[in-house]
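One chain of protein is taken out of this complex; the other chains stay put.
As written, the chains take the letters A, B and C, and residue 1 is the first residue of each chain.
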Amino acid sequence: MIGYFSKVYKVAAALVTGHLITLKYMLKPSITIHYPTEKLTPYERFRGALTFDAATCISCSMCVKACPSNCIALENAVSEAGKKVAKVAWYSIDFGKCNFCRLCEESCPTKPKSVWHSLDYEVVFASRDEMVRCWKKDFPFIGKYFDRRTQDFKDPEGQVCIHEVPPRRS
Amino acid sequence: MTQDELLAKMQKKFPKAAKTAVQVKDYLTVSLPSKDDLIPVAAWLKKEGFDYLDMLTAVDYLGPVDMKGYIRQANFNVFLPEGAAPQAESAAVAGYAYRPVLELVWAFVSMKDKARIFVKLEVPRDAARAPSLSGLFKSADWQEREVFDLFGVVYDGHPNLTKILTPDFLQGHPLRKDYVHIKDRYDE
Amino acid sequence: MTAPKPAPAKAPLPEPVLNRKNGILMADRRWPTDQWAHPWSLPGYRNGALMLAGIILGILGGGALIGELSKWGDKLYALMAAFATAKGISTVAVDAVWVAIKVLIVLHVILVNGLWSIWWERKISAHIQSRVGPTYAGGFHGWAQTICDGIKLFLKEDITPAAADHWVHALAPAIVIAPCIAAFAPVLFGTDLAAARLDVGTLYVFAFAGISVIGVVMAGWASGNKYSLLGGLRAAAQIVSYELPRGFSVVPVIMFAGSLDLSVIADAQSGYWWGVAPRWFVFYPVVGQVAFLIFLIASIAETNRTPFDIPEAESELVGGFHTEYSGMKWSVFFLAEYAYVLLASFLLATFFLGGGGSPLPWAPFTLVPSWIWMLSKAMFMMFVFLWVRWTLPRLRVDQLMDFNWKFLLPWSFANIAVAGLYLAFWLK
Partner (left out) sequence: MTSEAATAAIPALRSDQLFVNLGPQHPSTHGVLRVGLTIEGEVIVKAVPDIGYLHRGTEKLAEARGYHHCVVLTDRWDYVASMPNNLVFCLAAEKLLGVKATPRADALRVMMCELNRIASHLLFVGTYGIDIGAFTPFLYAFREREMILDLFEMVCGARLTYNYIRLGGVMVDVTPEWTAKLKEFLEYFKPKIDEYDQLLSYNPIFMARTQGVGLITAAEAVSWSLSGPNLRGSGVVYDARKADPYCGYENYDFDVVVGKEGSCWDRYFCRVTEMRQSVRIVEQVLAKLPEGPVMAAGVAKIPKPAPGEAYAHVEAARGDLGVHLVSDGGVSPFRMHVRAPSFLNLAILQEKLVGMKISDVIALLGSTDIVLGEVDR
C-alpha cells in the first residue's frame, strides 16, 4: 500500500518538476533573431560564397587543381605581343557544385588571397545559368553570369552579398 | 592475445589458411584458399570469441577505374561550351599487381580480448560466388546484399539476395572497375 | 630600365556593411547566456511584457463591459415589456427577443474566445519554448494573427476527398460544434450571470458535452483514409471512457452544494474559514484536491489535448480524424476544441474555485465585480491547459485506457465515499 502511494507521489513530483522547468523558461526572454530585420553577422572565418579579385590573381590555376568538385575554370591572359602574362583572361566559379570546403582559398599563393570565402550566407540563384559566375576584363567586382536565353552577360539578380565587400584575408 | 598466437592457433586448426602478403596495417590478415573453408573458419572464430562480424566488403583488383562509369554534368559554362576537362585521370601505377579477381573481405572482432582479424577470399570476377554467413551472423544479411548490389557477388544460402542501395532501373554493378554508366531517364 | 610604373591608385575596397540593431552588433549578442544576462535591454522584450499585460486587462475590461450591461438585465426586460404592452405586442415576442439577445452574447463569448485563446496558446507555447510566436500580423505582437488565420481558412478551398461519403463528411463538423455551444447555456459568467438558470445545470452540461464524440467518429469514418479511420476510433474510445471520471469527480461538489444548479454551487462556496481562507471546494482537505485533479485530467483528455492527443498524434497518424478536412470545416474542429477548453475552464472555476467570489474578504478585492474574478480564474485554468500541453509527451492508447479505468475511476469512487463521510460527520 505504501509502495503504491509513494509511486503515485514520485510520478506527481516528476510531472511537477517538468512543469516548473517550462515555466522557468517561459519567463525568460526568447532567443529568436528576427531574420529579415536583424541579420546575424557570421564569425570572421565563416565560409560563405566565394569571391574573386581579378586584379591580384596570377592565374597559376592552383585553385583549379585543389577544388574537389572541379568548379573553378580559368584561362591565362595573352598580351598583345602573344606573350603569356600573369593575368587571367577569364575566370568562372560554378556555385552549383561548390561545396564550400575552403581548399581553393588555402591553395591560393597570392597575398592577399585572390579567391576567398566571403561572409555571405544568402547564396540564392534565380536560374541554373546564374550559378556559373564569370569574371572578365571589365566586369564588376561581384562578376556577371551568362544568360543563355538572351546570350549576354548579366548582373546576378539573386541575393547580392550580405556585405558589399567581405573582409580580405591575407 | 597477440596476432602471432592467434595465427598459430588458427594454423593449427586450419593449416591451409595462410597469412597474406599485404597485411591490413597493424591487424592480422588471413587468406583462405577456397570458398568452402569460409563457413568452418567463421564458425571456429565465432567459438573462439570473435562473435562480432564488424565489416563485410569486397575489392575489385581489375585495374584503374574506368572514367566512363562517372556521370559528368557540369552547369553550362560560356567559356567552356563542351564542359570542363575531367579532373583526375585515373592512371595505372606501374608495377602494381592488378589481377582480374574480386577479393572478399570479412572483419571479425572479439570484444572480450579486443582483437580483430581480417579474413580474405579471392573469387574470380565473372562467376563470383561465395557462401553466405547470414546463418552465423544476422548482420551479414544486409551487408551481403550491398556487396551483391554493388559488385555482383552471389552469396549462396542468403535469404533474399536482392538490390538494396541502387535504384531498380540501374543495370550493372557500379563499384566494379569496368562499370560503364548507361544513360537512364535521370541523366539530362 | 624605366622606373617601375607606380601601381594605379586602386580605390580602397569599401568597408563591409555589418549589421547593427539598436547599437548592438548582432554578431556578439547571440548566445542565450548573453541575452538572459540582461533581458530588459532586448529591443522587443520590455514593451512585449507590457503589451501582454495590456491585452489581458483589455479582455477583462471587455468582459466587465458585458457584465455591467447585464446587471441592468431586469430593468431592460421591464422596459421592453412596457414598450411591448404599449405597442400591443404579446409578451411571448418579448421573451423571444430576450432569449435571442442572451444567445447572441453567449455565441460571441465563444467566437471571441476562439480568437483570443488560439492566439494566447501560440504566444504561451512560443515563450515556453524560448521563441517568439506570432509577432508581425497586426504590427504589435501579432494580435491580428488569429483574425488573419480565420480569413485565410475562410478563403481556403474546401476539399472533400473522392473516397469520402459527402453527407457524413460535411455533417461531422456541425455535430462537433453544436453540442458545445448548447452546453454553454447554464454556464456561469459571474455571480448569477448565466444565460439560462437551470436547476439541472451540471447534468445538462455533461449530457451535451458527450454528443460531440459522434461527430468525431463520423469525421474519422467519412474521410475514407486509413489514418483518419484509426484516429476516429481512438477518439471515440478515449472521449467516452473519460466521460466517466469527469462526471464522478463532480459528485462530491454536488453533494456539498446540495443541488445541480451551477449558481447554487457557486454560492455554496461563498464565505471564508477563519475570516481568511475562501470556502472553495478545492480547499476541502483531501476530497477537494482529488476531485479537482481528476476533473482537470479528465477535461484535458476530453478535449484531446496532450498528453492525451492520441486521435491526432502527428508522429503516428499524420493528422488523425481531421486529416482530410481543410478550409472552414477544419477551422470548425479547431474552434470546437478551444470552445471545449473554455467550457472546461469555466466549469473548473465554478465547481472548485468559487466562480465570481473574491479570494480575500478585504475591501479592495470584494469591490472587484464578480465577472472579473470568474474570467481571471477561467483564464488561469486555461493557462494550466496550455502549460500541460507544452510540457508532457503523449501516452500510448493502451496506457491511456489503463490510466483511466484502473486509476482515475476507482479514485473518483473512493473520493465520493470520503465526501459522504465528510457530510455525515463534518458538514452536518
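Simple rule for what comes next: contacts are C-beta pairs under 8 Å (C-beta built on N, C-alpha and C of every residue); 3 or more make two chains touch, one makes a residue touch a chain.
On a predicted model such as this, the values are computed, not experimentally measured, just so you know.
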Touch partners, limited to displayed chains, of the chain removed from view: A, B, C
Option from A:Y25, A:F139 or A:F153 whose C-beta touches the chain left out: A:Y25
Touching residues (missing chain, whole complex) on subunit A: 10-11, 14-15, 17-18, 21-22, 25, 31, 42-43, 45-47, 65-66, 68, 99-103, 106-107, 117
For subunit C, the residues touching the chain missing from this view: 30-33, 125, 128-131, 226, 230, 306-307, 309, 313-318, 390-399
Positions on subunit B where the hidden chain makes contact: 22-27, 29, 51-55, 57, 59-60, 64-65, 67, 69-70, 87-88, 90-93, 96, 98, 105, 107, 111, 114, 116, 118, 137-139, 141-143, 146, 150, 163-167, 174-175
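Following the convention adopted for this analysis, only the chains that are shown with their structure count from here on.
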Maximum inter-chain contact count - chain pair: A-C
For subunit B paired with subunit C, centre-to-centre distance based on mean C-alpha positions, whole Å: 62
Rounded Å distance, subunit A centre to subunit C centre (Cα mean): 46
Whole-Å gap between the CA centroids of subunit A and subunit B: 38
Subunit B residues counted as touching two or more neighbouring chains: none
Touching two or more other chains - residues of subunit A: none
Subunit B partner contacts - residues on subunit A that touch it in the complex: 65, 67, 70, 73, 75, 90, 92, 94, 96-97, 128-129, 131-132, 134, 146, 148
Touching residues on subunit C, where the partner in the complex is subunit A: 10, 13-19, 21, 25-27, 30, 32, 35-36, 39, 42, 45, 124, 126-132, 135, 387-388, 390-392
Subunit A-facing residues of subunit B, complex: 74-80, 84, 86-87
